[in-house]
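The complex is shown incomplete by one protein chain, all other protein chains being positioned as in the whole.
The chains carry the letters A and B, assigned in the order they are written, with residues numbered from 1 in each.
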Amino acid sequence: MNKRSSWALPYFIFMVLFVVLPLLLIVFYSLQDGSGHFTLANIGKFFTDKDALSTFALSIEVAIENTFICILLGYPAAYILADKRLNRSAVTVVLFILPMWINALMRTLATAELFNMAGIALGKGTLLFGMAYDYLPFMIYPIYNVLNKMDKSYSEAAQDLGATPGQVFRKVTLPLSMPGIMSGVMMVFMPTVSTFAISEFLTNNKIKLFGTIIQENINNSMWNYGAALSLVMLLIIGITTFLQGGEAQEEATGGLI
Amino acid sequence: MSQNDVIIKVEHLSKSFGDKTVLDDINLEIKRGEFVTLLGPSGCGKTTMLRFIAGFNTADEGKIIMEGKDITDVPPFKRPLNTVFQRYALFPHLDVYDNIAFGLKLNKVPEEEIDKRVMKVLKLVSMSDYEDRDVESLSGGQQQRVAIARALINQPKVLLLDEPLAALDLKMRKDMQIELKEMHKKLGITFIYVTHDQEEALTLSDTIVVMNEGKIQQIGTPTDIYNEPVNAFVADFIGESNILKGRMIRDRRVAFIKHEFDCVDEGFGEDVKVDVVVRPEDIYFTTDPAKCQFKAKVNSCIFKGVHYEMWVDTDTGYELMIQDYDPYPVGSEVMLYIDPDDIQVMKKEREANTYAAKVTGEGEVEFLGTTFACDTTGFEEGDEVVATIRFEKVDLLDYEEEADTTGNVVFILYMGNHYHLTVKTESGENIWVDTNDIWDKGDFVGIKILPEDIRLSKPAAGNE
Partner (left out) sequence: MDWKKLFAKLYIWLLLIVLYAPIAFIVIFSFTEAKSLGNWTGFSTALYQNLFNGSMQNASGLLSAVKNTLLIALVASVVATLLGTIAAIGIFHLHGTKKQTMTFLNNIPMINPDIITGVSLFLLFVFLGISQGYTTVILAHITFCTPYVVLNVMPKLRQMNPNIYEAALDLGATPAQAFRKVLVPALRPGMISGFILSFTMSLDDFVVTFFTRGTIGLDTLSTYIYTDARKGGLTPELKPLMSIIFLIILVVLLVINIRQSKQLEKKA
């Protein structure tokens, strides 16, 4: 025994210093003006800044659309990969995870070049395609993980009780795979809202997403406004995490390799 | 017994996890070379106690003395004793040889000697030629042997075994019991063995320590414990028994199930309430009316392999269990008798629930961490009193709304015509209840006591 629980202490201190304190600093800086006085002006600015608001709305819109595209494309793929009758090879699964490990910027640049070569004008369409392409593996993997671990006897029991294959899917498989979908959503939605380089490359700087605005403000030494914008994002993360109930992270990344 | 014979001495050991007391002022002496078993139901504190001896748990209070030296603060890796763990705890990344040699290699014992000793100990556990095997490829019984070999190779003075056979199947368990017993004889070292299996304890031990709820109930040889249990818990836990309410009429004469019997117990006094234990194999059938002490009707009969187990209803309305080699048909009227030798009379632990209480107002008294309504005539607010409630006057409810307080059923005893329950209340104190209703161990119950059933009295001097 010898209090092995105390081994968590160094990490606790590390987390407080490098996770909790920095998040508090976002709040701290967003409530300050340039000379260190308390103010609500930064947050007020966001709500009156038409540019920021429309970018924010667009980012949410793109993120929702991207998440849906990823679910629509990714769920069938995860389902097929997890079905032993349709796919016996573990290598196929690895092939789906593999692109996650290639430098995202490089992949994105290549995608943009492909569009150029095919003569497709860069814009919202290419943005959505490129995003889906970047984030699809993050949707497939958690769903696959849940489906793969699911006890087959559930669907057999449903069939035994008279459910047609369609009913088995709707009433048993789909509800049971919800945790996978939820963690997939977590891994796709928030990163989409906050990307910056990717959206620039895919639209040739035509479309700005929320992440770009944050980055521009921070880079131009407008820390306080940048912090306020980050705070807005933090609130959304808080809400979505709360709605989702947390917990699903392990499904998403446990045993990724 | 001279002090020299004592190898391990546990003094005033207490341990709580949160507000749960796991060990409550335990005192125990273990003799050199003895096979001692700590026996009790799960959660009785036996494993905690073993881990305390091994050094894995620290106690809140108390000392452990080994060969006259206080080793309470000695870390486990410096204690001259070794442990065989539940589910073996073999190191999965090492083969049989390296598992066994682990301790010796740490101590930088020369390789030739390690070799010799590993081979010797492998032979002792009948596992020669297995040294290169991967431990995960071994069967449960073989892993068990490796675990024992690994613990023995360090030549400990005391071997601790934590339910070592629990994971084996019945046949294997029986074989290993015999081997353990032989190993103990051959090695001559002290074994401290933890189990919840009373049969295993009776088979293996020189001394059994029966534990329940963090307290030692009885220490004795297997025969003592079986034949002369000191209380209802021990009688119920060891073997099958009929536990009944009785009354000592005078020395060597006891009444229970509304009949009188001769017995061999003396010194309880006259007309004193007692508990009586009769083992099911000690109730005999007879066809001789002169021998018959009471009559009964067989209401069930089940073949148990060697004997038949029968439940009979006595002519006075009690239910008894009887084991006999011959079956009697269900519904038949039988004549029965019990030998005086086979009646075990036990002092009653308590005759009613008594609590130190406090009058908190007119018609109000506080105990068990809550306030009860009752007649407080003759007492004033603030008086310290004793509240007495008879077992059968406590009502158990399966809902909380109307209850005075709540608790969990922790122990159930069938007394022939009613159940005697121990209920642990919210305040952590026990309340004992006689009831005809059927409850299960662990049930969450509401406790209700009517005002007229609480009797108050002045606390006796020096007593509660």
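Here, a contact is a pair of C-beta atoms (placed from the backbone, for glycine too) under 8 Å apart; a residue touches a chain by one contact, two chains touch by 3 or more.
Note that the structure is a prediction, hence the values are computed from the model and not measured.
Engineer: Of the residues B:85, B:284 or B:439, I need the one that contacts the missing chain.
Structural biologist: Only one listed residue reaches the unshown chain, and that is B:85.
Engineer: Among A:116, A:167 or A:220, choose the residue that contacts the chain missing from this document, as touch is defined above.
Structural biologist: A:116
Engineer: Would you mind spotting which of A:44, A:99, A:125 or A:175 touches the chain that isn't drawn?
Structural biologist: A:99
Engineer: Name every residue on chain B in touch with the hidden partner chain.
Structural biologist: Those residues of chain B that touch the unshown chain are 54-56, 75-78, 82-83, 85-94, 102-103, 106-107, 150-151, 154.
Engineer: Footprint of the hidden chain on chain A, which residues?
Structural biologist: 1-2, 4-12, 14-16, 18-23, 25-26, 28-29, 73, 76-77, 80-81, 83, 85-87, 90-99, 101-107, 109-111, 113-114, 116-117, 133, 136-137, 186, 190-191, 193-197, 201, 211, 214-215, 218, 223, 226-227, 230, 233-234, 237, 241, 246, 249-250, 253-257
Assume only the chains that are shown with their structure count from here on.
Engineer: Can you work out the whole-Å distance between the CA centroids of chain A and chain B?
Structural biologist: Taking the mean C-alpha position of each chain, the two centres sit 56 Å apart.
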